[in-house]
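Would you mind keeping the following structure in view while I ask a few things?
All protein chains of the complex are present and in place, except for one that has been dropped.
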């Protein structure tokens, strides 16, 4: 112990050099990778989690007490100061810090001396990054759910306003049957409902605390994992400490898979809008302030935003499979490979959120050109309806079908409006029920609000900082 | 109508040629692709769904009645006959049939004449394949849940039996801390619990009936979509008819993402077993009947099964991203592209199931070599424990850490058993609770049984065929 | 040696059981996977390679002679018989055979007794599958090059025939500048030229013999690797025996990456054709025998073939990344994981080839609708030309651009033909040079013929079977 105390004094002078060791600077740069930039997104979570860990350490009874009640308060005050620094935008992670975890520990040590060097008792860096990512994921998933439902509402509003406006329904991009703008827009809205349900599943998956796993093998100290989980507002915790670590990468993959779903919906909506806003179709007029010009052709007004969403869909899908590909084939226990899942996760989340938000704004400004929509109808669109009329007169369907096929030239344009309204069975063009979807979105809104309150409440109680209205967190 | 009747007689002679049209045979072959083989897996579902559709048609009131009660009975009898043919293994889909849908319609027409030509009223092929895939997905997801929980139980049993057997815990594949076989095996079991929760989410996503969307734009006939959904045992239905079609591909992707999770768990377990069964480690001895030899080296006993699982993980991950990549950027409404999601879906499901099953059998036969496990311990493994001891004596952790780092040579081998048992906090090596996991798996078992009963009950009531004990469905 | 001879007699009775060992039948089925079906594609290559190996063994001098000249002749006669069996379609691989390699060895043993049991001297199964895949790859790459150039020629013919037919050039799917069918079609042809160059690179990569690596560590026998390489018609060989094995998976990935390129070209061409054959555009009329109808809508004529090509592009891209993902992170030396690259490789090759062929046939039958093409022009398409006119009068471009942008309404329709022809600089609409591309394709044709002659000549000399005109090898 005396020898250890001597080491203590020396290292106090040497700073944190020994934590990292004498590593080649090129290696330091290589291993830090983009963490110095990416980890800013985790800075607040790191402070919250450290506050919870300190609180827990202060409650370990017996002679094992590592941190006293008073020391805990000093730690939490220092952490609250770091949160303010992060929020002011002045927080930086140096090359030497490597990541947010050492950056925070180092600041604490600078402010609190010895006390700062106690904070890492009974936890490991893997442990910290694991819990930070869960806290980040929780907050972000609530954001993306909120944003997705707003896009759903915008589409529902569009659907309601143009419920009965006829539109040629297509399959294989070719005219198929009479349909309506209402059916089209609410189909996209219903797709988003499903996407939110996947976000919700991912939210539940994510909502478990890994803290206390240390390096994946626990520690020989009687830490209280349930307490930290509760302090941080988690509904559950990963029980097996080794699995708590192994779940890293898995959880990110689950979330990215959920985000892939919403991106698929966005991508198909974008493709529809790109097609339907060409002059050859002209069904929809995109808001000019959401279109960009050409550097050489003065007449151009291009749907760049929609094309980027389409491409960014591939980016998010790629992130999901990259994250999974990294995890595949690893042995149990932490491997540095997992660091590489961080960028797919954080950038994937921010990409998905940015796409949802911008498309919401665009959808709100879409103009519907009824004349162009009507002009799209040709008699052939009514072929199936005609066949069903013959069925009504007793002809077996397959024969009615063949008859109409042979006499396509005789088809006449039916009144579109009638054709649209004639489909009255459940949720067809004539059987819409927008209220049900609206109520569904309201339910999600309530869920999001409640969870935010719960989460932000925990943070407030723990750290004493007022948790601000959730704003967007951008990663440069 | 008279003209239509004339067509009727002609086409009765011409057979189904006109349904498909005069398509180039090379094109027929190209478009059919692997459907002739793959669709066999959907044959029973096709019969069930057709039975539900016929029943619904028979209940449409008024003059619109397409199928009478008596006709319905004849149709269902014929469908039950086809099911028997499928089960006997004699059912074939010809090049001309293209897929299971036309194959069944054509058989019905051959047996029932005119009546067979009525069955396609108010539905489209997209509609059929969509509902068939949901029924297939439902049954298969119940199988994979059941199989995954059995693997979980096998691991739990291994964990329980060797709960306190010491094992070097590793990070970065390097020795890290004292751990136990119990912790290791139950970590893998807990991972599977999470995987089952994703399978359950996918199950709920899948458990909605798309039938009645026709070509995605409904039909001008008062069909009853709630009825068919109920007859087929679905808990819900896709309301918007266009979205009912657009959900194809999405649903497969959701399921494949869930399967990717279980594959990731399998892959890491396999990697562990490959490593730990090398002579240099020797922790586990694989059952020889699960190993294969070399054609040139007489001494070999290779973990081929585990390597294949590792590689098949990449296959399933690839399927998930292929399915998503196909859906991306499509316009609304059916496109033939979706056919290409069928093989990833069906083969991905069968691949995942086969991997889970074979690994379960292998895990049950694993031999644990305690001597080799103990031999793996070196004094360095206790370095963190020693640092914590110093903390207990009042040294700040970071200083204790540095002290131990500088005096690694002085570390002594601690009694492993004590080291393992000393970790008593929640779910560490010394704080296991296998009963909780066992109870969890029992709960899933109950869920699977209940859902199977419900589903097979619907089938039995609808089609009158005794639904057999679920057997594995292999796709050649 | 005496004991070994005793074993010899016993195993003669026991058959090949001991080669495979007493493996669980479920394991046998799992490890064989789809090899029993896939390996048929490798059957001829297996016979060629075995013939080369036998020839080499017969030339090892000194007392080490394993196979005499006369025995070699008997082996080759037996192999030629197997080739005939394969060609007749009657060759089957049993569950017990596992794969083509044991299937052939077993047949040889059945026919030749002891001699058959000598053939595996100094080689391993990895060795065999590696060389078989190279031979397969070689033949198939020549096919795909040939087929791709035929598609290029078909497009060039289309371009030449409609060289000056005006067509609105587009960016962002929106009208951009005056263009021509000639420019459009030859752009796609030029893309294929690039794709063939990548196939050529892959061909060179593949054209090296791995045989003689045994299990990756050579053998203690003086085998002549250069001889087998030459007998099999390879231009080079993998020198390092360990790398010869490690190159498996890599080589498949290189080939699949090359195939991905041609698929990308096909996919973009298909997308153009899907769009331009909608009634709203109507530029091209697809041959009806390449379109398919709908089961419910009598009027439909859908571009299913093109949609499938688009989707199959994702399939081939997926295969490329699956193959790479399997190889990633493996340790040196053979691992069974590599078996899983076989299906991506073989199915990817067959998929790409089928897509190229069917698109060639379709392109040859496309009808160009000049009236629809002209109708697509609107005055705005000439905006950039107008700005350049102003530049010609001394106005800086950026100002001319801004002026035209502000006065778009004043633009007049220019004579399209003049606009198209006015672009006379290198390879624009007015500066085409189809002869150069045609000459390029001729050069590739010559290369393909020469290589085929060389390869098939080697086979003929070695095995004495007449090598047939290359026909398509389909994988069921």
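For reference, chains read A, B and C in written order, and residue numbers begin at 1 within each chain.
In this section, contacts are C-beta pairs under 8 Å (C-beta built on N, C-alpha and C of every residue); 3 or more make two chains touch, one makes a residue touch a chain.
This structure is a prediction, so every number in the text was calculated from the model and none was measured.
Touched by the hidden chain within the whole complex are the displayed chains A, B, C.
The omitted chain makes contact with just one of the residues C:24, C:280, C:385 or C:451: C:385.
Interface note for the absent chain: among C:30, C:48 or C:184, the touching residue is C:184.
Screening C:31, C:55, C:98 or C:126 for touch with the missing chain picks out C:126. When the missing chain is restored to the complex, the residue among B:202, B:356, B:383 or B:444 that touches it is B:383. When the whole complex is considered, the residue among C:163, C:320, C:373 or C:465 that touches the unshown chain is C:320. Listed by residue number, the positions of chain A touching the unshown chain are 19-24, 26-27, 30-31, 33, 37, 101-102, 120, 123-125, 214-215, 288-297, 302, 304-305, 307-308, 310-312, 314-315, 317-319, 321-322, 325-326, 335-341, 344, 354, 357-358, 361, 476. For chain B, the residues touching the absent chain in the complete assembly are 171-177, 274-275, 278-281, 293-294, 296-304, 307, 321, 325, 328-329, 376, 378, 380-381, 383-384, 386-387, 401-402, 404-405, 408, 411.
Note that only the chains that are shown with their structure count from here on.
Nearest to the overall CA centre, using the mean of each chain's CA atoms, is chain B. Remark: chain A and chain B have CA centroids separated by 25 Å (rounded to whole angstrom). Shown for chain B are the residues that touch two or more other chains, namely 19, 120, 214-215, 310, 314, 317-318, 321, 325, 335-336.
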